[in-house]
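Only one protein chain is missing; all other protein chains are in place.
Note that the chains are named A, B and C in the order they appear, and that numbering of residues resets to 1 at the start of each chain.
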Amino acid sequence: MQATTHTMPHAGVHEAHHEEQGFWRKYIFSTDHKVIGIQYGLTALVFLLFGFFLMMMMRWQIAHPGQPIPLVGWLLERVLGDVAAKGVMSPDLYNSFGAMHGTIMVFLAIVPLAFGAFGNYVVPLQIGAPDMAFPRVNMASYQAYVLGGIIMFVSFFIPGGAAQAGWTSYSPLATSIPTDGQTFWLVGMIFLITSSLLGAVNFIATIIQLRAPGMTWMRLPFFVWAQFVTGFLLLLAFPPLEAAGIMQLMDKVAGTSFFLPTGLAVGGELANISGGGSPLLWQHLFWFLGHPEVYVLILPAMGIVCEVIANNTRKPIWGYKSLVYSALCIGFLSFIVWAHHMYLTGMGTKVATFFQTTTMIISIPSVIILTCFFISLWGGSIRFNTPMLFCLAFLPMFGIGGLTGLPLGFAASDLHLHDTYYVIAHFHYVVAPGTIFALFAGIYYWFPKMTGRMMNEFWGRVHFWGSLIFMNVVFQPMFAQGMSGMIRRMADGGANYATATLQKQGVEVIGGLSDKMMNLHTMILWGAVFLALVQIPFIINVFWSIKHGKKVTSDNPWNATTLEWQTPTPPPHGNFAHAPTVHRGPYEYSVPGHSSDFIPQNETDKGSRQH
Amino acid sequence: MSDHTDDISKHVRGYMIVGGTLLIGTILTVLASYVDLGHEWNIVLALIIATAKASLVALFFMHLISERQMIYVVLAFTAFFLVGLMFLTIGAYADFPPLTTTR
Amino acid sequence: MDIPYTSQPRPDTGIYNAKVGIWLFLASEVMLFGALFSTYILLRVGARPEDWPTGLLNVPIGTFNTAVLIASSVTVVMAWASLKMKQFNRFKLFQAITVLCALTFLGIKSFEYRDKFTHYEVWKTDGTRITGHLEGKPMFMTLEKVKAAGKESILFTPDLHHYSEGKKAMHERDHGDHKAVEIPVAQIKRLSAFVPAHSTYFAIYFTLTGLHALHVLGGAVVMAYLFGPGAKMWFTDPDRLTNRVEVSGLFWHFVDLVWIFLFPILYLL
Partner (left out) sequence: MDQFIRKALGLPVLASENGKGVDDLIVWIHWLMIALFVGWFIYFVYALWRFRARRNPKADHYGVRGHTSNYIELAVAGIEIVLLVFVAIPLWAKAVDVTKIPQAGEATNIQVVAQQFAWNARYAGADGQFGKQDMRLVSSTNIFGIDYTDPNAADDVAVLNEIHVPVNKPVVTYISSKDVIHSFKIIALRVTQDAIPGMRIPAWFKPTMEGRYQINCAQLCGNGHSAMSQGFLVVESQEAFDQWLASKTGGATTFE
């Protein structure tokens, strides 16, 4: 390796000339994986906040349908016009916000944060590489992401507003809405998909090719494994959605009928199209991505949790190999479970049997991963710092989310729960108190490496306890609502189906939504408001600590073993002065007979005995 | 991955032969389409020839025949998922063929 | 530290970075085109036979284009081999031919597209369907436009057979006289050029070949770059240039490989 670098000094690699770079080269058009990682991170956090903001307005509308939104209602009317007349959210606007909340959270917030930001910043450091394998591709990936984000954002302000067909964009609804929101959505998605594909190629190639000497596959930190599998999910699951996106775009702008059947009527009359397409095809292609995508959301989170738990229990992760094999297994299986989102599309017995079976099988590796984390606690010396608190909370929260996936996985029980708030609660438990908590943990954990300063611990705790409590206030009631039959994507929060409403109209029905369920909306609204308030200390903490946080006294403030902590803080361009050599596994904590309670991966055996 | 110059010049002949075979394959495909074997069998034959041609390109032009194991692994998974996508999707239609005319 | 293995293979994997990258990328391309092929199968199986044209495309032209792509596949691998054998000038020659092949392919393809855009089908209210050409050979004409122009009837030169009569009819095509007929607008239910909106066949035809053409275009740009400014790398880092040519060649072969499937399923079956 040394030989290579010496015979080809700076051979055509512009990235290698890192002497004087202007502001633009250094911060905006950077090819340094760490800068790109931070760019990804900040952009994604802004989108995360924006996605949450959309949802706060929706929760108001759900709790108080038809009433003007306080504080921001007038602003909405000013910028969006009639869809928010008098500051009231119209059903069109509700549908736009819902679709964009899902899209933004998944494709513009969590994936870029978990994969783009943490993956970019941490993976090359953890494997002892100078940068990503293709730095310029890396930059292009970020730029495509930003472009996609801008297109999505701009779509709010075009006439008719943003896409309204849910994040799933089912045809024919998606193409039947005459405004251009869906076109923007599709073009934006094509950019985001391109970004993810470029990122995935880069990550996988980097992990395969740029591991430092001695960094064998079974010495990789689990976080790297998680990103590796995630990369493959993106690489192979996204293209079919890209194909589907192109086809839906054709349906929308070129008048084709890929997803439109013969005999489709619009406003009563037969539509002027050739027909012959299939609405179900879109669903298959969407969920072929959609399901792997949810593991894209969770695997990096599990990777972070693993790093932090090992570090703060001061002992090796129990069952490292089972973790790795489980992650690979999840990755493989996630490609063949997608139709569990489609049980009620008229699926016959044989196909349903196949997908129910694979869905049950895929829950087993998740159980194994969680079990490994639990067992790792046993015998540890547990430090309850902020990152660790978030990771510990991740476990039961993901547990709730994951377990409630099981009744959805059986077609017959899904019959009752499909498209109700039970599904909403299920997946928010995995992505919100699950993934978001893990990402918070990652921010608190790697912040000192990125900036050389610690985040404030007290406000970290306030952020943690507040988030934990209010996340549960928001999402726990949704299980009950869903079980009682409350349907999702209701612009009035189900008021039209409530017993009370019907009684007012003089209709007596069996099984309408009870007052009790409807009243929970108020509680959820307040939960969301307080959830937002407790994010304020976090946001301030992040920016304040960059300048004023407690300075770290060493490059390795958490006494961690993995390679990212063996670099200067923050790591310079090129990361390591010399290629590190790896001598041991990733989590050598509290090794018997060793003086300190951790041994870095690059420490030689001789060095360790000298202690 | 052959690194020696003389090795390469031997390959060059191979490339020419493969190229010629591909051209012949193309002509065969066209001719075969004019022979009426029954619609299904025409499709099968055309796909067989196409697959053979594609394999030649992949094996020789793209050097898959002497590629590293890792690339095989990646491609094997890709092929598997693609087959899964095709068969499961198409399989799901078998239960309820699309409706145009019914009672 | 610089990024290692940009020109020499990593010992344990045996490959250099860009090759890993391109194969991963091609894997994703397989899924992209695979999804479209799946769509093709579904649409075709779902279509009523009379709605799915066979033998409508020009086979000799398609065959010629196939040959062009195959030839370029040979030249692109020869370009790489020339670099391996340190024959820079021969590389330049082969690379140039490759780019020319790509442009030829695109030129012919756009000619074919034009042909389709000026070819029409009329669905009459009595249920009959005729294909043919409109007076003056306009592109993208629709019934709405005809009506908006205030015309009472159109002048239409019918083909001697309709595509639903199958390939047999096409083979027996004699060169009889094409007489233009006048069709009153009132008798027309639908009028469409052979554009994507015409039918699921043309939808998938244009999507597949259009996406493929974009790939050809992208490949041509890269190839031209490596022929022109990019070739200077030969004097600073010949191994890396050779790798770049190999990697772009891999992409090019893949594009060829896709066409090998597209040709029979779209032109011949």
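We adopt the following convention: a residue touches a chain if its C-beta (ideal position, glycine included) is under 8 Å from a C-beta of that chain, and two chains touch if they have at least 3 such contacts.
Keep in mind it's a predicted model, so treat the numbers as computed, not measured.
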Hidden-chain contact residue, picked from the options A:103, A:227 or A:313: A:313
Options A:127, A:392 or A:471, residue touching the unrepresented chain: A:392
Hidden partner chain, touching residue among A:371, A:472 or A:581: A:371
Subunit A residues that touch the omitted chain in the full complex: 90-92, 95, 164-166, 170, 172-173, 176-177, 260-270, 275, 277-280, 313-316, 318-319, 344-349, 352-353, 356-357, 360, 363-364, 367-368, 370-372, 374-384, 392, 395-396, 399-400, 403-404, 406-407, 410-413, 415-420, 479-480, 483-485, 487, 489-492, 494-497, 502, 507-512, 517, 589-592, 597
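We adopt the following convention: only the chains that are shown with their structure count from here on.
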Chain pair showing more contacts of the two, A-C and B-C: A-C
Where subunit A and subunit C are represented by their mean Cα positions, the distance between them in whole Å: 37
Rounded Å distance, subunit B centre to subunit C centre (Cα mean): 17
Of all residues in subunit B, the ones touching two or more other chains: 70, 77-78, 81, 85, 89, 93, 98, 100
Per-residue multi-chain contacts in subunit C, two or more chains: 13, 15, 20, 24, 27, 31, 34-35, 42, 46
Touching residues on subunit A, where the partner in the complex is subunit B: 208, 232, 236, 240, 261-263, 278, 280-281, 284-285, 288, 332, 335-336, 339, 342, 346-348, 350-351, 354
Complex contacts: residues of subunit C adjacent to subunit A: 1-8, 10, 13, 15-18, 20-21, 24-25, 27-29, 31-36, 39, 42-43, 46-47, 51, 190, 192, 195-200, 203-204, 206-207, 211, 233, 236-237, 240
For the subunit B and subunit A complex, residues of the former touching the latter: 70, 77-78, 81, 84-85, 88-89, 91-96, 98-100
